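Excluded from the complex is one protein chain; the other protein chains are retained at their positions.
Order of writing sets the chain letters: A, B, C, D, E, F, G, H, I, J and K. Residues in each chain are counted from 1.
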Amino acid sequence: MPDNSTFAITHLVGTSDVGLDDAIKNGIRRASESLRNLDWFEVTDIRGAIGPMSEVRQFQVTLKLGFRYDS
Amino acid sequence: MPDNSTFAITHLVGTSDVGLDDAIKNGIRRASESLRNLDWFEVTDIRGAIGPMSEVRQFQVTLKLGFRYDS
Amino acid sequence: MPDNSTFAITHLVGTSDVGLDDAIKNGIRRASESLRNLDWFEVTDIRGAIGPMSEVRQFQVTLKLGFRYDS
Amino acid sequence: MPDNSTFAITHLVGTSDVGLDDAIKNGIRRASESLRNLDWFEVTDIRGAIGPMSEVRQFQVTLKLGFRYDS
Amino acid sequence: MPDNSTFAITHLVGTSDVGLDDAIKNGIRRASESLRNLDWFEVTDIRGAIGPMSEVRQFQVTLKLGFRYDS
Amino acid sequence: MPDNSTFAITHLVGTSDVGLDDAIKNGIRRASESLRNLDWFEVTDIRGAIGPMSEVRQFQVTLKLGFRYDS
Amino acid sequence: MPDNSTFAITHLVGTSDVGLDDAIKNGIRRASESLRNLDWFEVTDIRGAIGPMSEVRQFQVTLKLGFRYDS
Amino acid sequence: MPDNSTFAITHLVGTSDVGLDDAIKNGIRRASESLRNLDWFEVTDIRGAIGPMSEVRQFQVTLKLGFRYDS
Amino acid sequence: MPDNSTFAITHLVGTSDVGLDDAIKNGIRRASESLRNLDWFEVTDIRGAIGPMSEVRQFQVTLKLGFRYDS
Amino acid sequence: MPDNSTFAITHLVGTSDVGLDDAIKNGIRRASESLRNLDWFEVTDIRGAIGPMSEVRQFQVTLKLGFRYDS
Amino acid sequence: MPDNSTFAITHLVGTSDVGLDDAIKNGIRRASESLRNLDWFEVTDIRGAIGPMSEVRQFQVTLKLGFRYDS
Partner (left out) sequence: MPDNSTFAITHLVGTSDVGLDDAIKNGIRRASESLRNLDWFEVTDIRGAIGPMSEVRQFQVTLKLGFRYDS
């Protein structure tokens, strides 16, 4: 981070029916459509939904995303 | 949640002079004026203000609200 | 607790469309149908679902329930 | 809070056989008999006792109470 | 969750020598042999065992699993 | 743990009027009457009850117990 | 706890050069000299001091003590 | 807080090459360029970057900022 | 700490319009007017109030203070 | 663990541009170059860096590694 | 601690087949063979292994140990 700059943090849940890595990437890709300058992420929760055949229907990864304020 | 969709999370403090249930409802109602597709909430803090007669002047409930990104 | 007795702990989510107190009571009532000697509870999470009119559709209270092992 | 004033914090458990809001109010009312200038509260634990009919016999809410030091 | 239904939570450790996604799936599959109506999961701990060649011998994922009480 | 096996976790409160070590042992002994293959424990809370002479009437140790699913 | 009664909580550090059980008892005994109606305790931290021979010079157990408000 | 009003919470990282107080002030000043009615803050993380001479190159303070919804 | 002595813990919020160090010192100075033998402190929360010009109107530092029981 | 043996714990951040499993393995492999007898790991944080195309440039997994003291 | 001195912290797991006090002492004794100036400890986790007769085969206490940097 450049000195004295300020970073905003946004929170979201990325999901995937494939796995954790993919859920992280999906969440960041979706956020990048409306937010510029994404810089780092942190995973704060890992959850998921189970389907009728007891398969993992959806991995859900809660993310904090840091990005530079536009100047 | 539909597969691979992304959910944003917003944080706010709902308040009430009646009680906890009402503070939750007030916070969600106010958020719904500017956010569509609200889906779930989580309570992360319960606080309040005490008035001069030692009555509870205000219940304050910190909420995380999840909502679908518009597509 | 009687000295040297052992208490089991079970975890569940009680729900209600009315409020937090009711969600706690519903969860305990349901657990009491299969567990005897329920003794105490602790609330570990408060969450909920929001309906299409931005109303609280369901309060969800995660509970730890302590009960004496039958002897 | 006025600038540079100091606030003391006391901890207690308010109880009720009615519900959470009532347990908070009972705890604050009782504390106000010996403490002046109560200003805010925070709920740090929610627990309770279950009676022989599996009813909630007592809601127990652990509170932090902030109050101004007398000057 | 249907309104006013109750969900039980069970805790287990799913393991795998492949990776985290596989450990989650293995744990859920094994639980589904004795529990019906599995609905959601949450990861609360990620640990593992290291073998004599400093390879990851076993990924261990602690899970909370929610399921509907049979009615 | 053998590779890809699954471990269940149960929670209980072991008690003793002697001390912490004894409370842990009492809880595990009692659990072993109904659960086979107990493998490890973790202490998550230490509490107790105080008697009329301000003596420790009961040490209460909350335990997580891991055990292999029967196969 | 009797219904609707209020419990105060005090915090202290009990110490011992013998061990954890003794540190808990010492802390409660000392508190009982100034506080009546002690009812329960909870251990929130376990620390200690190490002496010049690398022996444990002092076990330090941080306690929350609950007691009934005099009425 | 006025009764029944709602407060939004935003998260950001304020930085400074001077120290913690300055990092807090920089973060709030920057946020105030786009948010009105800032009311309170909470520090949730303190981190920083170290430069090639082992000097603190940047203090980084993660903040929660509360502000009133415009009405 | 002398062996087997007992330490009480009190909680308070020290404030300052200057910065964190000053808020800590103000809280301890105020507590020392009524408590003797203050020995150590721990910071458990850092919060503050923001004024109408988006300046930090007040730094608020929650402290645990340990002190020897008078003997 | 053999009875009465002692285990040291070291902390590190393993990284990967592929995913979480790979970041865990990379961190353990690198640690094994200087530490013998690695026995278990625990993941305590999951973070990462985002690149200019909003792709995950680096997965960062903070690990606790346990290993037997050489005797 | 002398003013402006620096203390290092190391983490380890002390074990015992006797009990918690003994596990703490064993861990510190082992660490003192390679580290001088040990000053304080903190217990961060209490775990253990259960043997085939459901006896506690090993108490495992995770410790943080503080020691002065040699000068």
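Here is the rule we use: a contact is a pair of C-beta atoms (placed from the backbone, for glycine too) under 8 Å apart; a residue touches a chain by one contact, two chains touch by 3 or more.
Keep in mind the model is a prediction, meaning the values are calculated, not measured.
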The missing chain sits against chain K at residues 1, 3-11, 64, 66, 69
Absent chain, residues of chain I that touch it: 20-21, 24-25, 28-29, 31-32, 38-43, 65
Residues in chain J touching the chain absent from view: 10-17, 26-27, 30-31, 49, 57-58, 60, 62
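As a working rule, only the chains that are shown with their structure count from here on.
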Hey, how far is the Cα centre of chain C from the one of chain E, in Å? 22
Chain C and chain K: spacing of chain centres that average the CA atoms, whole Å: 38
Return the distance between the CA-based centres of chain H and chain J, expressed in whole Å. 31
So chain E residues touching two or more other chains come to 10-11, 20, 31, 49
